[in-house]
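Chains shown are a subset, placed as in the full complex.
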């Protein structure tokens, strides 16, 4: 096999009785499977089609599953081909430098004596998960089902910090909304947050069904005592879903509240404007009248007309001001 | 065991035939369980991991349940590990000084001869519940299932005053909305109320499923004659849910009504402003015309021009005023 | 027994073969039940706890049901305690003087040889229902199940005039909305109607499930030939529900239409205002220009300047008026 193929193989290890037995070459798997009480855990990263075909031959995997695993861009799903499971999950990571969510995909082939993970796009390597499993041989002894649980659990748990980050973003938006300075950016950010919530929901919600079916499948390699583990993953998936749904509903309400506040502000601006317009228009009108050029306008020749008119106008303006103030227009 | 551990143990009592038998040390539980026809009711409050591990050993509890009970921040749920139930509920209390809802969490481990409650965060102690149960030995004789019912019932009943408080808040908001003084605060309060309703719903709605599954589980320690009790809790959970849903729908309508009223008010303000603007602009225009400095403006030299123009202008303004009044603009 | 107790007993009658046998004292029920082929129909109105406890003893009713029946304020529901049914329904009546809906509650205890109705709050007495049943002994012969049907049917049928009244109210609101005089009252009434619809829905919608379960319960005292009767009640409950849902959807659309009409009106007001403002501002501006005091303004000294400028201004205003008219602004 070429080096290109091998570089895609992150790990390929046989386990006996929950303990690491030895590292294998992809080509020696069938050999290794001849020994009883062993299972093989392979980790691949964006493998070539050639490598996948090789793995297919070793474990007798289904054509459709291999095609899916190669093409990627699948919806999270679980399929049972004969006595082999094929699971697709979406992974997600926060890119902290440029705060957005990056999605990837992981595919699992699980049989009674093997588990193969195939990573695509943005996701953490599963070496940590493998290391943690190897510290608990009494659990890893349960076989590939426990490894599957450990991998799924680690994928689902990556969504919690993401949902927390989205929650923080909503809080920041709320502050902007209720601070009453309405900007186009706030609306654009609400829209962007909605899009991200929908993407997270789309990645997580199929997990509920996947866990459900994992527990219902009558497979001998998913022992009764591993079911609580999958129920645990199921619970986490439900919780993330619920958090996303609440964020979505709050976001909708926030958009409406934003809208409502803009209306209220518009109302206040109009009232303020109308009030001051009246206060300025009145003296302008009075001044206009005494600016007329009629020959016979007796007031013009009276000595105290000017101060009287000025005072009258000011009094009227003060009266208007107080009336508007009282009725909340100013 | 250290004093830190012991301080987390609120109570640890064995019951025989519905009657309090004796207080136990955590360390003597296995001893006590040797006597038949006894069950043990333990109340813990934010226990250390060490204490939880101890309890785990005594009753043979599942790892995942113990981890959940220690980490808290779980979604309400019910899990069956072997012949032991693990239940997570969210508790809630009104903080009256600073009117907001404080949530806590209580976890239950229930087996055929024990019940362990683990309180986290804000919640009342369950000593009252225990006291009330002890006054009804004929019911407590039914075993841990009845104690579980009593505890769940007391948790669910704490939501009724909360929902009532939220209902009062909505009524206060309605009054503000329909009093036609639109403030930013009202909108912010509507948003805050929505958030609280969603949190209560999130805490209560899983209870429906939990009660349902409690009745469906085929467990020998949930006797047929305790099922009506869990159905009672179920009914209360449904009622709280329904009340929250109605409040949510009313709140949505209230937000829309608020919005609609702001629009109507805006409409009225604009009409009023337009009306008065016309009434002031007309004399200003007429005055402007007679303020022109043309040499040949015959009206200027006529003797009664000034009063005539004044009267004409006033008549026009009155006409405008009445027309606007009639068409509802003023 | 005290007179207070007895006053709460509206009726207590034994029936034999569909015919009224004799009036009973509450205390003699067990006696009467010794005779075969008889069933007892008791009507209570806001009974004291003492009376309820007495009835409980006579028929062996469950504690939880008696507590519910005493406390009232339950959600409509059906419970089966042993071989006895407990049903809670919400009754409703239009208060015509002050047009609002008054809700009450009726509880039923039904066994193979008895039916007890317990009325709370606003509801008609069931003497009419009893009278109508007694005219059809061939049906009443079917036992308490038929009496239960007759009572439930009469309760459900009381919702039809209520829904009709709400429909009339919506029609009145529609007329107000489309008459284009937008008032705060209309919006407040829309909100109030929404609240009433939600309350009616909350009272009626559980009935669908109750009827469904009544037909599914395998009880010997609900004979196969009474099932069509409960299906009839079920059909009525569905119909009321559907009517309420349609009213809710129309109401939502009405609120949106109201809102939309206010906007359109605002648009028209603004256009009209802008148009007239232009028509008034133009002559004001021209007059202002010829009101300037420059020494060298040749037009001022020309003889026909004044009438020419006046005519020019009027022509400009007419031109503006026609342009605005054509583009729909005036």
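Observations on the structure shown:
Labels for the chains are A, B and C, by order of writing; each one numbers its residues from 1.
We adopt the following convention: a contact is a pair of C-beta atoms (placed from the backbone, for glycine too) under 8 Å apart; a residue touches a chain by one contact, two chains touch by 3 or more.
A quick note: this is a predicted structure, and the numbers were derived from the prediction, not measured.
Sequence-identical chains make up the whole complex; the displayed set comprises 3, and the total in this structure is 5 copies.
The definition used in the following text is that only the chains that are shown with their structure count from here on.
Any chain bridging chain A and chain B, meaning touching each of them, is missing here; the list is empty.
Here the C-alpha atoms of chain A line up with those of chain C after a rotation of 145°, rounded in steps of 5. Homomeric contact chain B/chain C: same residue numbering on both sides for under half of the interface positions. The central chain here, found by comparing per-chain C-alpha centres with the mean of all protein C-alpha atoms, is B. Chain A and chain C have Cα centroids lying 40 Å from one another. Shown for chain C are the residues that touch two or more other chains, namely 291. Remark: chain A residues 174, 178, 180, 228-229, 231-232, 235, 238-239, 242, 246, 249-250, 253-254, 256-257, 259-261, 263-264, 266-267, 270-271, 273-274, 277-278, 281-282, 284-285, 288-289, 291-297, 328-329 touch chain B in the complex.
Within the complex formed with chain B, the residues of chain C that make contact are 62, 64, 74-75, 77, 79, 81, 181-184, 187-188, 190-191, 194-195, 198, 202, 255, 258-259, 262-263, 265-266, 269-270, 272-273, 276-277, 280-281, 283-284, 287-288, 290-293, 297, 299-306, 309-310.
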